[in-house]
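Missing here is one protein chain; the remaining ones are kept as they sit in the complex.
Up next is subunit A:
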Amino acid sequence: MAQDPGKMKAYWKKNLKTLFILLFIWFLVSFGFGILWVDELNNIRLGGYKLGFWFAQQGSIYSFVVLIFIYVYRMNKLDKEFDVNEE
């Protein structure tokens, strides 16, 4: 398939930027809030939960789900924009 290499480069660059942002959030909600800063966050309360504990056992998982769906939405849009989507 003959695709314009410059356009493909731009597509790939935008893809990498999306990945970078989403993986940053992925790291933040799990390794950040759930592990590295768990003690600090535990001073804040969320109902009957300590916030750090909530991130480690609930919040990180909800965030993961949301992250994947944002990715699906973003990429489908990007594919159309660069005309590389499937029929």
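Keep this in mind: a contact is a pair of C-beta atoms (placed from the backbone, for glycine too) under 8 Å apart; a residue touches a chain by one contact, two chains touch by 3 or more; residues count from 1.
In this text, contacts and distances are computed from a predicted model.
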(request) For the chain that's not shown, choose its UniProt protein name out of "ABC transporter", "Xylose transport system permease protein XylH", "NADH-quinone oxidoreductase subunit L" or "Cation acetate symporter". (result) "Cation acetate symporter"
(message) Across the whole complex, list the residues on subunit A that are touched by the chain not included here.
(response) 1, 3, 8, 11-12, 15, 19, 22-23, 26, 30-31, 34-36, 38, 42, 46-50, 53-54, 56-58, 60-62, 64-65, 67-69, 71-72, 75-76, 79, 84-86
